[in-house]
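Here is the structure we will look at.
A protein chain is absent from this complex, but the other protein chains hold their places.
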Amino acid sequence: MIRIEPREAPSRLLTLGVPVVSAILALALAAIPLALAGADVFAAYGFMAKGVFGSVFAFTEMLTRASPLIFTGLAATLAFRAKLWNIGGEGQFYLGAMAAVAVGTGWVEAPPIVMIPFILLIGAAAGGIGMAVPTYLKTRFGADEVVTTLLLNFIILIFLQMMLQGPLKDPMGMGWPQSAPIIDQGVLPQLLPRMRIHAGLILALGLAVIAHIALSRTVWGFKLRAVGENAAAALHAGIGVKRTLMGVAMVSGALAGLAGVSEVAGLKGYLTNDLSPGYGYTGIVVAMLAGLSPLGVVVSALFIASVFVGADTMSRAMGVSSYLADLVVSMSLLCVLIGGFVARYKFTRVTREAT
Amino acid sequence: MTENTVLALNGLSKRFGSVVANDAVNLTLKRGEVLALLGENGAGKTTLMNMLFGHYLPDTGSVDVADGHGRLRPLTLGHPQAALAAGIGMVHQHFALAENLTALDNILLGGESLLSWRQNRRAARTKVQGIIERSGLAAPLDEPVGNLSVGERQRVEILKALYHDARILVLDEPTAVLTPQEADTLFENIGAMTRDGLSVIFISHKLREVLAFSHRIAVLRHGKKVGEIATAEADEQIIARMMVGADTEVAPHPAMETGAPVLQMTSLRVRGSNARTSLNGVDLTVHAHEIVGIAGVSGNGQTALAQVVSGLVAPDGGDIRIEDAPIRHFTPPAMLKAGVGRIPEDRNHDGIIGAMSVAENLIIERLDAPEVSAKGFLRQAEIRNHAKTLCTEYDVRGPGVDAPARLLSGGNVQKLILARVFEAAPRLILANQPTRGLDLGATNEVGRRLLEARAKGSGVLLISEDLDEILALSDRVVVIHDGQLIEANTKDRAQIGLMMAGEHA
Partner (left out) sequence: MDILQILLTDSFWAAALRIATPLIFGVLGALICEKAGVLNLGIEGIFAAGAMAGWLAVYLGAGLWGGLLVAALTGAFFGLLHAILTVPLGLSQHVSGLGITLFATSVSYFTYRTALPDVSSPPRIIPFQPLDIPVLSDLPFIGPVLFQQTAMTWLALALVALVWWVLERTPLGMAIRAVGDNPDAVDAQGLSVYALRMGAVVAGSALMALGGAFLTMSAFDAFFFGMVNGRGWICIALVIFASWRPGKALLGALLFGAFDAFQVRMQTEVGAFVPSQVFLMIPYVLSIIALVLVARRAEYPRALLKPWFKGQR
C-alpha cells in the first residue's frame, strides 16, 4: 500500500518544478489528440515551435499575445490569493475596453502624455467597478461571487453588443458592429518598427513587479494574504475583512480592465465583440499555473501565449483545429492541480497501513 | 484471560511521524464491566480507541473481540465496518451525526442495503423504541438532529450504537459537554445497560466521575499504560499520581489586593440565534490584579460573552466599560485599542493564520504600529528580529520564525498567541478555554503567564469548561447558565456544579 502524508513544507524545487513539469506534460499530452486527428505528431510540434521561435516577428507575436494574459493572470492571482473567486475577468476586460473606447475616440483630446494615462485610468476604473459590484453583493448579501461574476460575463458581453450597435458604433464602420478607432494621441506606442508589439507589455511587466512587491512587502498585501488564508483569524486580529476584499476586488477588476485597454489601444485600435478570445478565463489558468505568484504569472503567460501562437501556425500548416491550443491550456490547468497535490504530500510505500 | 473477557487489546502501537501516540498498550474488558480509560490530554486515549474502531491502523499489535457465543476472535484492523460487525460501537467527542437527517434516519444510517428502494422505518422504529425502554435513553426520533440539544444528540449516538447491536460501547469524554447532573443520568443509563450485558469503556480525565462510575481504571501516560486498578481500591491521590507521574502541583496563587475595575458590564444583552450565542442582561466586573473564572457547561452563553469582549459581536443592549471608558464600536480593532487582549477559544481557527509565518502571526494585531510598518511598507528586518526575541522569551519552539505557523504544535501555537497578547500589555485579558487540548507543560505555562499578568495589574476574564482549572486560577468564580451570570461566592465544587445545572444553591 502507499501511504500519503502531508509534507511539512514543500521544497522550493517542488514549488518551482511542479508547474514546469505540468506545462511540459500538458504539451506532451497534446500528442494524443494530434495523433487521433491523423496528424504527423513530430511535424506538428515542429510547426508549433516555428510559430513561436521561427522569426523575430513570430516571437514578438507571442509577446503581444502574452501581454493581456499577464494582466488577466495578475487579476486572478491577487483575487485568488484573497480567496475572492473572480471568474469575471472576461467581463472586466470588456468593461475596460469599452470605457477606453468611450473616452478615447474623440470625446476628449489631449497630448499622448496625458491622453494615454487617462485612457488607462478610465479603463482600469471600469474594470474595478465591474468586480466591486459582485464583491459588494458577496459581502453585503452573501451572494456567491463565483456565480455572479460568471453571469456578469454574459451580461457584459450582451451589453457590449448593444453598445457596438448603438452609442459606440463607428459611424464610418459601414454597418459593422465595431467602434470608432482610438485617436492617435491615445494609442499605446509601438516597441519595434513593423511589429505589432506595443507598450502594453511594458506596463504588464511593470505591474507584475509592483504586484509582487505589494503582496510580499506591504501592509495591504499582508492583509490580503491574511484574509485569503484564514478570514476568521484575520477578522479576530482586527483586519477589516470586507474592506480588504473590496480593495482587492477593485485592484483585480482594474487589472483585467487594463488588459482590455491594452488590447484596444495598443493592438487593434478599435473595439469589436471578439476582441478577447477568452483572455479572462485563460487568465485563471495563467494564475494557477504560476502558483498564484505575480512574477510566475509572467512566465506562465509566456508559455500559454506560445501554445496559442504555436498552435495557430501548426493549424494553418497542417489543417488540425486550433482548438488544440485550448485543449493544451485546459490540460495544463488540470496537470498543475494534480501536481500541486503531489507536491504537498509525501508518498511512502509501507507494508501495513490503512490510508 | 477468563471466560467472560469480551475484548483484548494486545500490544497496540501507533506513531504519527516522529510522535509515538501509543506504545505497546495491553487492555482487557469483561462482560458487563465499565472500564475507565484515564489520562491527560494527549496521553493517547483517543488514538487507542480509534485503532480499536478501525479509524487508524496500528503499527503493531492485535485485537481480539468475543463473538456472539463469547469466543474471542481476532478483529480485522483498519476497517470501521469490521469493528461494527464485531459489535463495537463508538461515541466520539465530536458527534458523528448528520444534522440534516432526523434522529431515526441517523440511527438507521448504514443499517440497510444502499440498493433498496425504500427505507424500512417502521421495523426500525420498533427496535429503537425497545432499546429506549430498556436503557432510558430518551430522544425525539423524528426531529432533525440539528434541532436537538447536546445531551439528546449524545443519546442518539448511543442509541445508534445499540441499534447496530453493539456489545461493547466506547464513549470518548462523554461528559465534556454535559452538566454534572446530566452526566449522572448518563451513568445511570449506562448502569442499566451493563446489567443487560453491555461492556463499556469510557475515556475521561475527570477523576471524580471515574471514581464514582467505573469498575476498573486504566491510566495512560505518554502513550503507555502506566497503571491499572480496581476502582474500589483507588482514590484521587493514587490515580492523580498515576496520571501525571507525581503529585499534582498546584500553581502558587498568593492572594492579592484588587485594583480599580478594568471591565464593567451592565445589563448586557445579546440576542443570538441560540443559547450558545445569547446573553440575557448580565452584570460583570473584573478588577485589576484579579482573575475572574467563568464556570459553566458549554453552550450556555460563553460564546456570546467572548464574542462581545473580543469585538466580534455588538450587544443588543446594556453597556461595557474598559477602564471606565465606554465602548461604542464593537470591532476587534476598537477592543484592541481599548486595551483588551484576546486568547481565542479555537486557537487554530481564530488565533493564527497557519499558512503565514510565525513572525507574521506575531504582528498581525498591530500592523500599523511604527515598529511594524512605515508608509504602508512592512519593516521586514525589525519584524523578524522582534519575532526572534519574543520566541525566546515565550519559549515558542518550532522550525523558526519564517516557518508557517501551522507547523507549530498546539502548545507552541498557544505560546505564540500568549506572546502576541502579553506584548501589548493589555489591561484586560480574555482567556477563552486557554488550555484546551494542551499538554501539562503548556497548561502550566498558560497558568503561570495569566498569574504573572495578574500580578502586573491586568484583569483576567477566564472562561473554561474545566472546573479544576477555574478553581486553581481564579480569585472569584462566576457561573454562567442559560445566558445569565451568577456570582458563585464559593469554591465548593458541588455547589458550583448545582449552579452550572441552573439550580441556585
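Going by the order they are written in, the chains are A and B; count residues from 1 in each one.
In this text, contacts are C-beta pairs under 8 Å (C-beta built on N, C-alpha and C of every residue); 3 or more make two chains touch, one makes a residue touch a chain.
The model shown is predicted, which means the values in this text are computed figures rather than measured ones.
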Touching partners, among the displayed chains, of the absent chain: A, B
Given B:98, B:230 or B:260, the one touching the chain that is not displayed: B:98
Sole contact to the chain not displayed, among A:13, A:36, A:113 or A:172: A:36
Full-complex contact with the absent chain, from B:15, B:55 or B:321: B:55
Those residues of subunit B which, in the complete complex, touch the missing chain: 50, 55-56, 79-81, 84-85, 90, 92, 94, 96-101, 105-106, 108-119, 160, 164
Touching residues (missing chain, whole complex) on subunit A: 33, 36-37, 85, 87, 137, 141-144, 146-148, 150-155, 158-159, 161-162, 165-166, 281, 284-285, 288, 319-321, 323-324, 326-327, 329-331, 333-334, 337-338, 340-341, 354-355
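The definition used in the following text is that only the chains that are shown with their structure count from here on.
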Rounded Å distance between subunit A and subunit B, as computed from the means of their C-alpha atoms: 46
Touch list for subunit B against partner subunit A, complex: 17, 54, 56-57, 59, 78, 310-312, 331-333, 336, 342, 344, 349-356, 360, 364-365, 367-368, 373, 376-378, 380, 399, 403-404, 407
Touching residues (chain side subunit A, partner subunit B) in the complex: 5, 8-9, 217-220, 222-223, 225-226, 229-230, 232-240, 352-355
